[in-house]
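Every protein chain of the complex appears in place save one, which is left out.
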Amino acid sequence: MIFLNCDYNEGVHPKILERIVETNDSQQLGYGYDDYSENARRLIKKAIGRGDDVDVYLTVGGTPTNVLVLSHVLKPFEAIIAADSAHINTHEAGSVEARGHKILATPVKDGKLLASDVKKVVDDLRREPKGHVVEPRVVYISNPTELGTLYTEAELRELYAYCKSINLYLYMDGARLGYGLTAEDNDLDLPKISHLTDAFYIGCTKCGAICGEAVVLINDDFKENFFQSIKQAGQLLAKGRLLGTQLETLFTDDLYFKICKNGNDLALKVREFLKSKGVKFMVETSTNQQFPILKDEVVEKIKDDFTLDYTKRIDEESSVYRICTSWATKEENIDKLIEALDALL
Amino acid sequence: MIFLNCDYNEGVHPKILERIVETNDSQQLGYGYDDYSENARRLIKKAIGRGDDVDVYLTVGGTPTNVLVLSHVLKPFEAIIAADSAHINTHEAGSVEARGHKILATPVKDGKLLASDVKKVVDDLRREPKGHVVEPRVVYISNPTELGTLYTEAELRELYAYCKSINLYLYMDGARLGYGLTAEDNDLDLPKISHLTDAFYIGCTKCGAICGEAVVLINDDFKENFFQSIKQAGQLLAKGRLLGTQLETLFTDDLYFKICKNGNDLALKVREFLKSKGVKFMVETSTNQQFPILKDEVVEKIKDDFTLDYTKRIDEESSVYRICTSWATKEENIDKLIEALDALL
Amino acid sequence: MIFLNCDYNEGVHPKILERIVETNDSQQLGYGYDDYSENARRLIKKAIGRGDDVDVYLTVGGTPTNVLVLSHVLKPFEAIIAADSAHINTHEAGSVEARGHKILATPVKDGKLLASDVKKVVDDLRREPKGHVVEPRVVYISNPTELGTLYTEAELRELYAYCKSINLYLYMDGARLGYGLTAEDNDLDLPKISHLTDAFYIGCTKCGAICGEAVVLINDDFKENFFQSIKQAGQLLAKGRLLGTQLETLFTDDLYFKICKNGNDLALKVREFLKSKGVKFMVETSTNQQFPILKDEVVEKIKDDFTLDYTKRIDEESSVYRICTSWATKEENIDKLIEALDALL
Partner (left out) sequence: MIFLNCDYNEGVHPKILERIVETNDSQQLGYGYDDYSENARRLIKKAIGRGDDVDVYLTVGGTPTNVLVLSHVLKPFEAIIAADSAHINTHEAGSVEARGHKILATPVKDGKLLASDVKKVVDDLRREPKGHVVEPRVVYISNPTELGTLYTEAELRELYAYCKSINLYLYMDGARLGYGLTAEDNDLDLPKISHLTDAFYIGCTKCGAICGEAVVLINDDFKENFFQSIKQAGQLLAKGRLLGTQLETLFTDDLYFKICKNGNDLALKVREFLKSKGVKFMVETSTNQQFPILKDEVVEKIKDDFTLDYTKRIDEESSVYRICTSWATKEENIDKLIEALDALL
């Protein structure tokens, strides 16, 4: 079986595994005070082009990282504005609400929440009697979005400027940031993002690690006592070395970016093939997730060899399926998929 | 100034006030153990046609009553299905989320969440991988709805049957229940509601009291330790006699129903007048809230004499305004409004 | 039966009731925007000797007022230092924890948490690895305490100075403040308290009202968006006039202070009588709660005529009982109690 349904089907990049093995015998302090975590934080700051004016923390997984950043910075009556397709709204089992905060879920186009979308939410709330409605405080976006689409620098700049103009924080979920920053039509990079958000995280579990994310806090309002929020969110790994060794390896010699490009390249190979066959897509994306509209019978015929991810029904005989590549996807497997589909389309 | 913007502009019904005065000198136990609260609970059970198989509690206000019922019965990952216009979703400052629960806000027609609406939400969630999404557990409705519309017995019966078929609780917010049950096209009553919901509250603050609601718990799952949830929700009044004296008066000689009818009668008088002038309405309702679409300049011209409630914009020159009558509205004031508008429409 | 077990056995002061009656017919805005609430806030600021540099809000009850102030100002990992006998720790059904915060309950003498007590808690926490322990942030005291004891100005000054020196907030629960400020050995007043705390509330339910408390916010950190926290705590009364009419009356012509003195005077009358009989007390207090150690058989013999409150067991035949007087207690009833006990002691 070839799994193409998710970015979590693979183990860890061989270079990282090597680093875990070679450091295993050393004694280290716990809770992120180990040498490797220290080095990882240093390398990540360097990759962002920032120094000690930003704080970097290593956490275990994406969902709890979102929850911890949001619950750290919000008061109980403050809310998050997000796309209705946002991960925090759809696939986190109500974790953000469980920590006390409303998500103002907003219908958007192609998964991207733009300045104009946020403005509409805020304006609607401002027409209500204050005190009966929540106070919007954080704008949550992901880049790439849940649909694989990307923010342009201009869009992000406009969104951030609007947020600043009315005292909102902008937070970016970068679960798949490696794929976003290596996409062919991307014009952002880590330094730019660090000047256009208040906080973001660099996703590593989907980008070469077996677990681990790097939270970057830029706005001082996020920094005080963040360690306690990590603890409360279940993200303080006792043996923090597991995160440190992984992330120092990913941020040495640009490994993070080099390996993510593979996911995009193979996704585009599938995309171009499908387009040549006249297949339509739910959304246009240049990153590692592709959302073609396929006949259910076609997917049925290949299902013993290839696992795709059902996304949503289009009509009686067709649905959107997600084909998800990653840093670890083998080109030969993609070629096999293309071959199999070529006979059916 | 004549206020018609809200159901909260009035004091308390004279008969209730008389009762508060006449009982003021007696010494009573606190926290709802006073004689009047005991009597009120007994009278309310009688009005519902039920005995000790239902529990009745007296609480202070509507929003916290919703919060307390929902937080009492839900686990942290369990969610509430509600109309997107629902009071808990729009006008409770995120109180339900502050206690840990997601509201699955659903677009509906005329404020009414029907069995088919709930089924759609549930079916969509069931297609997702369990564990990544919230678990729907309570269906929240209000009757009358936020838009003044009413559930028919058939609709409520179908909704309740659907809820039971998939193990959901049905909770009814009855903030304006008195107006609902005395509307000309209503076919529900308290006994029927007690067999078609798991819990509901009978709103009294909008229906003659200065504060106070009566929560009715029918399903045994809601009953255990409910007193603690009342305490936690800030609804355990130290001098519970204030609630007891009011509610025993309202449920003596059907006062609750007799006085609410006045709100509906005057609302219909306004409605018929406006219809005769060709005015359109956002929604058709027979209860104490009317939502005509009026030219802004018309409302502007009467604003020194009458306060209406702006609801939403229709076009450049017209908006929906809420005209809200109540048990205390004087017919002479409605006649003045009609006279004033007659000259302008 | 004469109730002396609690401060909640009485109705409302006649002057307040008169005011409720005389204003009942006027139409007013809801949610605290009525004329009476506006006037009450003005009069309370005047009583404190402060102007618009402090914010005053009217709330319904004591427990939820504590919860709302604390949950408004605390982050999820921030904790409250309080006496182990504190109301928030013992008699609020876990409401503070339900909103997410740990109470660091500290054993103290006579219910009073002094600067040295707080210092010990803080020093102990500071020896722990930061991030694994909560962050202390608010010191909660009540005055009078749960045991009826009073802070001297010197003690409060020292406590406040210590709090400021290490960036803690000081919050005073004034549920029985009226009795405290009119006690014979009191040297505090409202203006002094407003310079020696960051926030406090003036309890009125125990001091003449049927419900209602006045929250005073002094430190600017407490002020922003407090209205939303009131809403979330279930303390935003729809018909805020009920609070406004009561509190404006209490703070007109010093009624609040004049009536509370009665509670203290009668408590001292009981105290002096019991002392003359050689009865010992659990704690020495000059306010409306007295805690004599009585033989259980004595209390048993008077129990058909007088309800006292069992506090705790001392030995096989004796217990501490609370005798609680109030603004409404009649001297003739106290005389009857003395007479009854005189025959038995």
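The chains carry the letters A, B and C, assigned in the order they are written, with residues numbered from 1 in each.
One rule holds for everything that comes next: contacts are C-beta pairs under 8 Å (C-beta built on N, C-alpha and C of every residue); 3 or more make two chains touch, one makes a residue touch a chain.
Because the structure is predicted, anything quoted here is derived from the model rather than measured.
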Looking at the whole complex, which of A:Cys211, A:Ile314 or A:Ile338 touches the chain that is not displayed?
A:Cys211
Of C:His91, C:Lys120, C:Lys303 or C:Lys330, which residue touches the hidden chain?
C:His91
Using the document's definition of touch, tell me which of B:Asn9, B:Thr63, B:Asn186 or B:Ser229 contacts the absent chain.
B:Ser229
Please give every residue of chain A in contact with the chain that is not shown.
1-3, 6, 8-12, 14, 17, 20-21, 23-31, 60-64, 67-68, 92-95, 98-99, 205-206, 210-211, 228, 231-239, 241-242
Residues in chain C touching the chain absent from view
76-79, 90-94, 97-103, 105, 127-128, 131-134, 310
On chain B, where is the contact patch with the chain that was removed from view?
31, 71-72, 75-77, 99-100, 129-132, 134-135, 225, 227-232, 236
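Rule of thumb we're sticking to: only the chains that are shown with their structure count from here on.
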Suppose chain centres are the mean of their C-alpha atoms. Which chain sits farthest from chain B?
A
Euclidean distance of C-alpha centroids - chain A vs chain B, Å
42
Measuring from the mean C-alpha position of chain B to the mean C-alpha position of chain C, what distance in angstrom results?
34
Mind pulling the chain B residues that touch 2 or more other chains?
92-94, 98-99
